[in-house]
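Would you mind keeping the following structure in view while I ask a few things?
So, chain A:
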Amino acid sequence: MNGSRLFPHPYLSGFLLLIWLLLVNSVSPGQLLLGAVLAILIPVFTNAFWTDRPHAVRLLPLLRYTGVLLFDIVVANIQVAALILGPSSRLQPAFIYYPLELEGEFAVTVLASTISLTPGTVTADVVDEGRGLLIHALDVDDESTLIATIRERYERPLKEIFQC
Partner candidate 1 sequence: MALLVAIIIGIMVACGVYLLLRARTFPVVMGLIMLSYAVNLFIFAMGRLHAEVPAVAGLAGDTSDPVPQALVLTAIVIGFAMTAFAVTLALRASSELDSDHVDGDGGRQP
Partner candidate 2 sequence: MTEIIVSLFLLVGDAFALIGSWGLVHLPDFYMRLHGPTKSTTLGVGGMILGSVIYFSRGSETSMHELLVTLFLFITAPVSAHMLAKAALHLKLRNEARTQNRQDDA
Partner candidate 3 sequence: MSHWIILPIVLPLLAGLLLLLAPADALKLKRLLSLTSALLLLPLAAGLLMQTTDGSIGVYALGNWTAPFGIVLVLDRLAAMMLLLTAVLALPALWYTARGEDQRGRHFHALFQFQLMGLNGAFLTGDLFNLFVFFEVLLIASYALLLHGGGVERCRAGLHYVLLNLAGSSLFLIAVGVLYGVTGTLNMADLAQRVAAAGSSEAGLLHAAALLLLLVFALKAALLPLYFWLPSAYSAAVAPVAALFAIMTKVGVYAILRVYTLIFGSGAGELANLAGDWLWPAALATLAMGAVGALAARHLRQLVSYLMLVSVGTLLAGVALNSASALSAVLYYQFHTTLVSGGLFLLAGIIRRHRGEAGDRFTAAPAMLQRTPLGVLFFIGAVGAAGLPPLSGFLGKFVLLSSVYPGLQQAWLWSVVLGGSVVAVLALSRAGSRLFWRTAEGTVAAAPVDRGQLAAVALLVVVGPVLMVVFAAPVFDFVDATAGQLLLPSGYIDTVLGGAGVVPAGGAQ
């Protein structure tokens, strides 16, 4: 799947083409052609900068994961908004150590970002030489529930997506 020097980054190229069309706000043949050229050329130039990219990505689980994430973000926002608007003295903040099952920098990063984007949690640090995350949560009743939620809802699907 990871191809030649000429076309080193098929996902990236596709992604760039999409971005280009978004940027120019048009799907005219000219722009398609220009976008394709750029989508091929730019990865050639920047190939060296992204050598540790994920080798294989499973698209379907990725789409599902994205959907779940978007939904959770909306929910999280409402929850956090409520927390913020409520009296702050009621909040129970906590630092939580989250032991990772995932491997691979990219996958861990995606998980960390997901945690930061979702309900009341922020990945504060990567600890234990990359085997755990330190999470700050705005309001936690039960630490283990939170860990379990993250594990089930995000980490496992990511393992599937990145096959690691």
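Per the selection procedure, all candidates are chains of the complex that A comes from, given by their letters.
Quick note on the criterion: a contact is a pair of C-beta atoms (placed from the backbone, for glycine too) under 8 Å apart; a residue touches a chain by one contact, two chains touch by 3 or more; residues count from 1.
In this text, all values refer to a predicted model and were calculated from it rather than measured experimentally.
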Complex check, chain A vs 1, 2 or 3: touching candidate is 2
As the complex stands, chain A meets candidate 2 at residues 19, 22-25, 73-74, 76-77, 80-81, 83-85, 88, 91-97, 112-117, 120, 122-125, 134, 136, 138, 140, 143
